[in-house]
Structure formats: C-alpha cells, structure tokens
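Quick notes on the structure that follows.
Incomplete set of chains, arranged as in the complex.
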Amino acid sequence: MHELAHLHFADADASYEDARYAVFGVPYDGTTSFRPGTRFGPRAIREVSFNFESYDPATKIDFSEVPITDLGDLAVSRLPEDLVGQVADVAGDIVRDNKVPVILGGEHTATVGAVRAVRPDVYIVCDAHLDLRDELDGTPYSHGCVTRRVLEAVEDVVVIGARSGDREQFEIAAERTHLYTADTVRERGIGAVLREVREHVAGRRIYLSIDADAIDCCLTPGLGTPEPFGMTPLDIREVVRALAPYAVGFDYVEVAPFDSGQTAAVAAQMVREFIARHWVAGR
Amino acid sequence: MHELAHLHFADADASYEDARYAVFGVPYDGTTSFRPGTRFGPRAIREVSFNFESYDPATKIDFSEVPITDLGDLAVSRLPEDLVGQVADVAGDIVRDNKVPVILGGEHTATVGAVRAVRPDVYIVCDAHLDLRDELDGTPYSHGCVTRRVLEAVEDVVVIGARSGDREQFEIAAERTHLYTADTVRERGIGAVLREVREHVAGRRIYLSIDADAIDCCLTPGLGTPEPFGMTPLDIREVVRALAPYAVGFDYVEVAPFDSGQTAAVAAQMVREFIARHWVAGR
Amino acid sequence: MHELAHLHFADADASYEDARYAVFGVPYDGTTSFRPGTRFGPRAIREVSFNFESYDPATKIDFSEVPITDLGDLAVSRLPEDLVGQVADVAGDIVRDNKVPVILGGEHTATVGAVRAVRPDVYIVCDAHLDLRDELDGTPYSHGCVTRRVLEAVEDVVVIGARSGDREQFEIAAERTHLYTADTVRERGIGAVLREVREHVAGRRIYLSIDADAIDCCLTPGLGTPEPFGMTPLDIREVVRALAPYAVGFDYVEVAPFDSGQTAAVAAQMVREFIARHWVAGR
C-alpha cells in the first residue's frame, strides 16, 4: 500500500525502542503574557521540517540514517505546575530509557520539567529574557520564571543573548549565573564567547535550551515576546554546533508561528543541527 | 487644543459620576482550549465602534446624548479564579454606584464574576456551548464551566442557541435550565422563543450574557471555539431588543478578532443595541 | 507565440472601438475614514474574475461573445475633488463614444464623477450608508457625501439597503430620496421592493451604483466601512437583474479585499450579471 503518515518531524521514523533521540512537542502557552500562540509551535516546526533535504552537508550525515523517533504532542494541562510535572514524567522516561529528549515548544515553562528529569551539571540557555522572576502573574511556573526555577535544581547556569529583565533580575543574573548579553555576543563575537563557555563546561553534562526569542525579532518575528537587538540565527547555529556534543537534553521553545514561516524554519534546522552534531560526536 | 483621546468605546464620553452605563474590558483568555486570542477582543470591539454613526435609527437616540463611560481594560491575573474575583470587584462597585456594567470579553469566564456581583433573578445566556462542566483542564473556572458556576449563584437560567456539550451536560441542561437549542430557535423562530422567555422573566431582574459563538461561525468566524449551525446576528439582535429593558448587567464575550472584523462589528453593534434599548425603556 | 496578457477583467478582450462595455478601475481610497484599502479593490475584482467560467447559465450567454473592453486603472489624484473630475472625464468619453461605463472601485467618491458624466434620469444606489453628509473630514467629496453630491445633479434618487446615517441624513433621505432600508428589504422582500422601483423608473435612463457594504458584512467582510444587518448577495443579484436593462452606467465600489476573497468574488459576479442582463435586454 502507498505511504500514509501522520504529521511528525521529518525522518523521525525510528521505533521508540531503536531511537537514540526522542522528539516530543509541548503545545502549551498558558502563562504567555504578551501574545499567545506558542501552542502552535510544535506543529509548525514539524511541518517545515519536510521543507528540508534529509542530508546535512556540513556533517555529511543523512537524517534517515539516524535513529530518531517523534512521540507526538503532549496532552497538556492548563495549570503551569501540572504541565511541568507532565514534562518531567515524559522526559524522565526518555532519559531512563537512555535516549536524548528533544523538546519542541510551546512556552519556555516546559524546560523546567525537562531539567528536573535530566539533572544536568550545567544548564545553558539562549534567551532574550533573564526569566529570573520568582513569580509572574500569580504563578512561580510562568514563562518568566524559568531560569529561576532551574537554579533550584542546577547550580551552574549560563545565559546567552539576554537583553531584557528588571533591575532585580539583572542583579540575580550577575550573582548566580554566567551572563553573556546580546550586546556582549555582538561585541566579542559568538566564537570567543563559546570558547569560554566550552572551557567552563569542561566536558560536563549539559542541558541546552534555546528560547527562540534569543534571536533578534527582526530576523525571526514569530515569537510570543519579541525583542529586537538580539542574536542571529548564525550565532545560535554556532552555539548548537559547539555544545550539542555535551548535551543530555535539548529544547527549542517559544515559537509562535504568526510570521511567514521563518521562525519555525530556523527552529527545525536547529533541531536537525543538534541531532547531527550530537550524533557525529557520539559515534 | 485639538481633540486627543485614548482608545475607548465610541461615544462613551461621560464621566464615571454622570454615567448610567459603565463599560469595561476583560482581556483574558487563560483557559481557552482551542484557539487563544480573545484577549484582543475588547480592543477590537472599541476600534470598530468608531466605524458606526452615533445615531441609532431604530430608537432614534444618539449615543452622544446617553451617559456612558468606558473604564478601560482590567489588568488581569493569569489564574482563572483570581480573574473571577477581579471582575466581581469591579462589577460590584459599578452596581453599588447604581450603574449598569457592560463587559467586553475576553473569555466567558469573566461572566462568573459579573453574575456574582450583580445577583440577578434570572441569568439568560446565548452560547453555542452549554458551559456546564464542573471542571475543565484542571480548573472549575474554565470557559467551559461558566453556566455551571452561575447555577451556584442563580437558580433560574435560560440558555439560547446551544448546540455543543457532552452527554452529562445535556442532562444537566434538561434538569436545571430552560434550554432553547440553536435548532429549536431555527425551527420555532426567535420571536416565538422570546415571547416565551419574556413571559418566564415576568419583569424580573436579568443578567444577559452573549457568548459571540452563539452566532454561526460561518457568519462571525472570529471566535475562540467556533461552531457552525448556530444563531444569526439578527436572532441576537432580537434577543437584545427583547431583554435589554429587564437587564441589570450585560456582557458580550469570546470575540477573538482573527477575521476581517465582522465578529467585532456585530459585538459593537450589540453593545450599542443593548444600551439604546435599555436607555429607551428606562426613560 | 503563446498567450501573454496583463491583468484585466476576464473576457474583456474587445478593442475599445468594438466594445459596448468599457470597464475601468478607480483605485482611490483617499477619504476613507475607518479602514483604508479599497484602492486594492479593482485588482482583486479582476483577479477573481478569472475564477469563473465564461458562460452564464441563467442568460445562456458566453462573455467571450460580448464586446467588453477593460481600460485598466486610472492614475488617481490624491485630492477627492480632482478625482471626481478625472472620473467624469473618462466616463464622459466613454458615454460620448456610445458605450456603457462599468467602474470598479475604490471608494464611492468615484460615483460622483460618473454620474456627472452620465446624467441619468434616476440614480439608484445600494448602500449601507445614506452618504448624505454635506461635508466630511473637511471635504464635500468624501465617500460619506456621495449621495448628497449626486442629488445636485440628479433629482430622482432611490436608496436601497441603507441602515446607517445621522439624524439629519435620515431627514434628508425622507424628504429627497426614495429610501428602502435594509430592514424594509428584509421585511417586504427584495422582489416587492423591485417591482415598486421598476414602476417608478418607468423605463427611464438610470445609473446603478452598488456600494459593496450594502451587503451584510457577515457575508462579505472585505469592506472599508463594514455594517452588519444588511442585504444579501442574492438581494443584490435581484437588483442587478431587474435594473440592468435600464442602466446607462454602472459601478461596484468599496471593495477592500482584506478577507478570503468572497467580497471581490461577489463583485466580479455582479459585474458579469450587469453586463449579461444589459446585453440580453439590448439585443
């Protein structure tokens, strides 16, 4: 019979048993303060994943030869704390099965659950926002509190690309994180920043989280909380290339696909880049 | 100096003190299950209100001669229970000041707060959905639980235009509400239905809530939870004309302005119709 | 060589010399008060005209057999008074050449020029608005003054479908026009209204102007000044069928194509209907 398929991430055709990478979506935007719609992010990323060739010329791998599975989307709760628990459960199962969780967001909130499951040595996040509030709009599990919650589980936190936060958050960032602002990245160059970060990581297990708004909203405007004066997609590609080899978990979150598709296109390419670089490093 | 103004409902130029009608917006869509965006409803309704002449040829009143004020939008909490409390507070103040609250939604959830403040004898709602769940997505204050929550405060409930609910909700509707489904309205005619409703009301104080999705989504598609096979804008106009004279509170909710403006245009016209008919009746 | 063509109204392939119908567009929206964009109307109407078969099953004519030309779009002035003059010049030339001008709008303002050129015995307009202001936003040639300006050139004016105007305009309408409001059309039926209008016309030369907002904005939302509770496309089709035989000029204006194409689709079909019914009657 002819090929029939449900929407999934392209080339994620392995069985769960065989898979090294387990993709799943978290279509949740319950705490979004400015513009809702990141719930449609996972779908948009999967759709555009079929726009690309299965071959990656830089690593010379073909994704059809890499064991990837796509579990689909989580049936999300509306309450942020419950959502964090759901993600922790799924990611925990994946990790226990010795696979790498790859999350498509949705709000950044999902990351808190993933980090709780993965328990990395270092948490590295690209984000326009510090996400260091202790509470926002009545919940400690808001998208604006993600890095703050992560700090309760992981001591070593690196933030790259931030350019938004209140006075208190910048103080916390200075004290408790390694912060490379977007201006710093622009001035020093992402290469120099990454050399420093890689030295700092020193081969330890990291969790890598990319909040899509780390990238300048003039380049990828499909965002819930857009910020100009940010990083470039090329910067993010460098981050993923440099750090994927050390990662035990990965997410690309905060895609609100209300643009012409470019934000999801970059997201899908970064998911591919992550898998390619991790796979090549691990062989 | 030349006229300068912030966005407000057209002709709502009275001071709060002088006003008989106090409009406010509740830009909340925190529990929306299908498609978020009703948070942009109040803004869209205000914008299109300037598309219309200030004169209403049917009642021969000019809205510039009616004492209306627009208080602006509520700074909403993300938690549905808190939101209900906020609306109850604002609506309560308005009622105590002997004015009629006119709410622009936002999710239907706001209505629960308004009804708690207004304490009507009869609650009359036009809605595609029964909204009779006891809980949805982890909260009893979901947009899918509105009529259920109202039943805890008001014994006499009339539902017009419903066509969606699960088996249990239809049973509750049969037992505890006066239900006129959309098919019933179509078959018997809105005139016949309203004659019956008006007799039932018998001059008592009502709260009138219009969920924009009562109208067929093929006519007004700017909705969070669109349903075809519904009422017409003309049906809704008849409802408002017939019942406004008895109302002590009014809301028009669930406008998600992702269409060409027609859903907000109908909403703005129904707000005007409500005020015109209430004002004329009360003179 | 293969067929190459610029965008034009479908089947308007006759030379100017041979043509009985001369279509032209007036992409002007300089006085629009609510939502600009009718300048894109002529283009949208031409585009969708290619969506339809060249055959009209009701009259059994094929438009490829009718001598129609499309002159393209006018290079419009920004000043409304100048625009009126431009349209009058072009329409005047067409009339002098013994052809029927068929105008695609653009704002209603263009109609003033066309009427001045055509000098009909009776002016019949379908419009949600009375357009009877003497001045609006500082100009007597605003889209809101069209019928008022026409009254200076034509004594006999019939307005069908109106539902918006201020107190003064309704008074003028009562005194100086034959007004059939949208509610009247709904209550009496368009057939009854048209029998009366046709008797009144009594075979005299008419100019027929359709402001797209005569139709309910829930059915055709691509409008600069949308109004609900209006006429239906079927009503308008009846108007065109009944009156085209007596027309010496025709326009379809106020299409602002910011919907899914339905407003322009109805416009293109009404242009075809006009030509078909006029042609059949004239043979």
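Letters are used for the chains, namely A, B and C, taken in the order the chains are written, and counting of residues starts over at 1 for each.
Just so it is clear, a residue touches a chain if its C-beta (ideal position, glycine included) is under 8 Å from a C-beta of that chain, and two chains touch if they have at least 3 such contacts.
None of the values given here were measured: they were computed from a predicted structure.
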{"item": "Full complex, copies of the single sequence (shown: 3)", "value": "6"}
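Going forward, only the chains that are shown with their structure count from here on.
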{"item": "Overall pattern in which the protein chains touch one another (line/ring/star/complete/other)", "value": "line"}
{"item": "Interface numbering overlap (same over half, different under half) for chain A and chain B", "value": "same"}
{"item": "Approximate Å spacing (C-alpha centroids) for the pair chain B, chain C", "value": "37"}
{"item": "Euclidean distance of C-alpha centroids - chain A vs chain C, Å", "value": "55"}
{"item": "Cα-centroid distance, chain A relative to chain B, in whole angstrom", "value": "40"}
{"item": "Residue numbers of chain B (touch at least two other chains)", "value": "none"}
{"item": "Footprint of chain A on chain B - complex, ascending", "value": "29-33, 36-37, 39, 77-79, 82, 136-139, 142"}
{"item": "Residues on chain B engaged by chain C in the complex (per definition of touch)", "value": "48, 50-55, 57-58, 60, 62, 219-220, 233-234, 237, 259-262, 265-266, 269"}
{"item": "Of all residues in chain C, those that touch chain B in their complex", "value": "34-35, 163-167, 170, 181, 183, 216-219, 221-222, 225-229, 258-260"}
